[in-house]
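This structure is in structure tokens; I'll ask about it shortly.
With one protein chain withheld, the remaining protein chains of the complex are depicted in position.
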Amino acid sequence: MRRVFKGLGLGLVGLGLLGAPWLLPGWLLFLLSLALAKGLVVLGVLVLMWGGLVSFGHGLYFAAGAYTVAFLAKFLGVREAALGLLAAALLNGVLAGLLGLFLSRYRAIFFGMLSVAFSMILYAFLLKFYFITGGTDGLRVPIPTVLGFEVSARDIRTVNYFVNLVFGLLGLFAAWRLSRSPLGYLMRGVKDNEVRVEYMGASVKATVYGVYLFSGVLGGLGGALVALSVGHVAPDLAYWTTSGEFVFVAILGGTGSVLSPFLASALFELVRNYAIKLSPYTWQLSLGLVLLGIIFFYPEGLWGLYEWVKGRWRPKSSSKPSI
Amino acid sequence: MASEVVLETVDLARHFGGLWAVAGVSVRVCAGEVVGIVGPNGSGKTTFLNLVTGYLKPDRGKVIYLGREITGLGPRQVSRLGVARSFQIPQLYAGMTVLENILMALAVREGQALEFFRPLKTAGRVKKAEELLERFGLSKLLNVKVSALGGGERKLLDVAIAFASEPKLLLLDEPTSGISSAERYQVIETVLRALAEPVGGRERAVVFIEHDLEVVRRYARRVLVFFEGKVLADGPAAQVLEDESLRQRVFGARG
Partner (left out) sequence: MLTERLLAVLFDGLIFGAWLFLVSAGLTFVYGVLRVLNVAHGSFYALGAYLAATLVGLVVGRGLSPALTYPALVLAALLVGLTVGPAMERLLLRRLAGRDEVTGLLLTFAVLLIFEDVIKLIWGVTPWAADAPYGALGQLKLGAVTYAVYPLALIGVAALMGVLLWFLTGRTAFGKLVSAVIADREVSAALGVDVGRVSNLAFSLGTFLAALGGALVAPMISVVPGISVEVIVIAFAVTVIGGLGNVAGAALGALVVGLVRTSALYFFPELDLFLVYALMTLVLIFRPYGLFGRAEIRRI
């Protein structure tokens, strides 16, 4: 009986997601599109948190992905979204591959500091090299073609939503497989007991490196998608406060599931939209209070809360990484 | 006992500050041996294990495993070569289930440590894990989180994990400590029974550190007595443990 409900629920959600462009007003659809794209970046932060590592520099990949799309348009006249996304994924894969060599040897505060340092280097470059990057003004991202097709201004919101949805689902699927794979378990093992990982014959460094690669690509894809969604890129995408926002959303969602980054991201975008309009000088205040609340009372974030509620309804005996 | 030398240490030594925790230990362990290590606290037993498994680098001496020098290699490489150890305080993944702990060990053993798409819990692997846990009497606890296990169960799991990597040399650090004396024999018997099968055509060598001399007397064929970082005595269990003057010196005035 439970399965029937679950199936129905999922079906409804699926229908809702597919029908969103026709069910939701334009501004809400846009928020949802952004949430999907940013959710990918948050997912990238999340998988590192499995290993107990908090990346305060994911803005690096976010900005690198976004500017890849912008540069392709500006310098090569390429507007094709598929190419932009592919280039973003490749570039960030290489970047993560390079930086991961250093970062995989660090933990805790040092990991955090080094990741900030790398992202601030990119920020400095994006800010100061005006003639290439547009400086503080940033660069415009023209409306893309999608798989060769031109998109009219009327359809762009809908197309953009579906593109983000597809990549969101892909990212979700990939992260879900990772979470159930040996690498995913070993990454959690790194947080749980590093000594045991080495004594099992596995390498902590290699484990962190592998997950970090995945994390960087996710960040870059998220950035590229945001660039395509918003139509503009600016240096503050690489600034430490942007990275901080991703960390916040990751913690808000909780590490218990690969779905939570997207849910938390959607909630975050939605609430921010209203909060800023209602009272612009209390949004960050409330963020800070919520973070304090999570740190002291709900360390497992919203997902933890959800599991707790579920647990009260129906007690569970075993532990499983839930989707 | 003309069997192969599995482990040999030559003048192995390590100091911390001014203190030589291990002060020149040269021993040989052959395939099929069950060796007990005894000695008071601080005599260098655990440090010895740390040196052999590469957790610490020696200041002096060599470690030779199956004829190959492994001095200076880290725990990861040493484990891959077939040396496994258990710990005084069991090193487990507290947030995962018993089954998951073993599955991880098996996956790494299969070279799947970097596998990121296929699941950990494949049918074949789970079967193997269940068989292994059966041997250690942990079958009923498959899906229990390690944090919910009792002391004896944790010790057994710790050894089971070591065992999962099909080691030719097994080093156990106080496998029965923290266990009630009632359970103690059960634990060590389970362990030794599980270890009784030969691996790769060659019998396993087992070295275990123990404080309970009764356990040592019953299960070890050979005993090494550690004292102040050196091996004072090395011989058949019955002989070494009965030696009065040795007992006096090592354990103080005790009956």
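Note that the chains are named A and B in the order they appear, and that numbering of residues resets to 1 at the start of each chain.
Simple rule for what comes next: a contact is a pair of C-beta atoms (placed from the backbone, for glycine too) under 8 Å apart; a residue touches a chain by one contact, two chains touch by 3 or more.
Everything numeric in this text was worked out from a predicted model, so none of it was measured.
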Contacts of the hidden chain among displayed chains: A
Option touching the unshown chain, where A:L8, A:A108 or A:L170 are the choices: A:A108
Sole residue of A:L18, A:L76, A:L90 or A:I295 that reaches the chain not shown, by the stated touch rule: A:I295
Hidden partner chain, touching residue among A:L31, A:V116, A:L139 or A:L178: A:V116
Sole residue of A:F162, A:W176, A:W240 or A:Y298 that reaches the chain not shown, by the stated touch rule: A:W240
Absent-chain interface as seen on subunit A, which is shown: 52, 54, 102, 105-110, 112-114, 116-118, 120-121, 123-125, 127-129, 194, 204, 240-241, 244, 247, 251, 281-285, 287-289, 291-292, 295-296
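FYI, only the chains that are shown with their structure count from here on.
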Subunit A - residues contacting subunit B, complex: 177-178, 180-186, 188-189, 192-193, 195-196, 198-203, 206-207, 210, 214, 317-319
In the complex with subunit A, residue positions of subunit B that touch it: 53, 55, 74-76, 79-80, 84-85, 91-97, 100, 103-105, 107-109, 112-121, 143-145, 161, 165
